[in-house]
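Next up is a structure, given as structure tokens.
Apart from one protein chain that is not included, each protein chain of the complex appears where it belongs.
Here is subunit A:
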Amino acid sequence: MSHSTVPRSRAEAEATEKTPAAPDGATGTGKKPPAGKLSLRLRFRRDRALLLMTLPAVLLVLLFNYVPILGNVVAFQNYDPYISDNGIVSILHSPWVGLENFQRIFEDSAFWNAVQNTLVLFFLQLVLYFPIPILLALLINSVVRPRVRAISQAILYLPHFFSWVLVVAVFQQLLGGAGLLSTLLRDHGYDGLSVMTDPDTFKFLVTAQSVWKDAGWGIIVFLAALASVSPDLYEAAAMDGANRWRRMWHVTLPALRPVIALLLVLRVGDALTVGFEQILLQRDAVGPGAAEVLDTFVWWNGVRNQDFGFAAAAGLVKGVISLGLVLIANKVAHLMGEQGVYKK
């Protein structure tokens, strides 16, 4: 922490002037503030503008991220939304039921189905989606011409900024029952496709959509890691007789290792959250059997079926397990010698 010698404001200037001069006991406390450290009151006066600046964001976060945590008590209630038209008043007057909602969840086969779908989808994405940005980044990094690089990057980044509604709609137009591919097949005497409504292939479809939308965006991090590799390493390797493949194996990939490890760990930590919006948009077309994940399960039971206590309990279970996973993942990152999301 580099603390400048220039006082931040008049308050600090006064303080630094006074502190050495003030005799012990003159301020009434009898304690001299340690050198270089200001009293709380003076620090507050010095930093009040900065504190004021952070205030709106802190208030928003407290209101919309922390206050709702308290609302999770409906998981232990038989919450009745019709007691009053204000949710908080309803919470205060709803009967407590203990762990009944949790019991119902664990006995509900639809919940376990959602758990299974979530995990299957997570592993599919890990195997089919995760390596693609790395390969693309290696490919783009090996392109020498700046113009080719710039144009292909601009195109590959683009879908990341499209909404899920748009991405799903594009897929529907191309692969749907009345879509382009289906029409082409029918024109040539084959059966049409039903990829968009087929429960058996739905998880692959979802993965393909994720790849289309975000694989290009994912290369940014890897390109940055590649750009930071010293060219001297490549030259040294070449002098030692390594051809381009050996150089990729012994120089490029080790340079990517920390980023790959970090992203992998983060992804595992986020395993229970897979594509909520994306799947919600397609849930009705495929049916909950194949499409329901934990997030859509909560949405369906809470928002649609108004079974708030039950849905909140499911959400709470998911949230607690997710939090645990993130913390474990971060711990693993630290053990592997990487920085993780936060520092130790």
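General observations
We adopt the following convention: a contact is a pair of C-beta atoms (placed from the backbone, for glycine too) under 8 Å apart; a residue touches a chain by one contact, two chains touch by 3 or more; residues count from 1.
In this text, contacts and distances are computed from a predicted model.
Of the names listed as "PadR family transcriptional regulator", "ABC transporter permease", "Nitric oxide synthase" or "Glycogen debranching protein GlgX", the one that matches the UniProt record for the absent chain is "ABC transporter permease".
Of the candidate positions A:110, A:238 or A:255, contact with the hidden chain is made by A:238. Across A:260, A:280 or A:293, the residue that sits in touch with the chain not pictured is A:280. From the set A:99, A:127 or A:303, the residue in touch with the chain omitted from the display is A:303, counting the whole complex. From the options A:193, A:223 or A:256, the residue with contact to the chain not on display is A:223.
Seen across the whole complex, the unshown chain contacts subunit A at 1-4, 6, 8-9, 40, 43-44, 46-47, 49-54, 56-58, 60-72, 74, 86-91, 136, 139-140, 142-148, 150, 152-159, 161-166, 168-170, 172-174, 178-180, 183, 187, 212, 216, 220-221, 223-224, 227, 231, 234-235, 238-239, 243-244, 262, 276-277, 280-281, 295, 298-299, 302-303, 308, 311-312, 315-316, 318-319, 322-323, 326-327, 339, 341-343.
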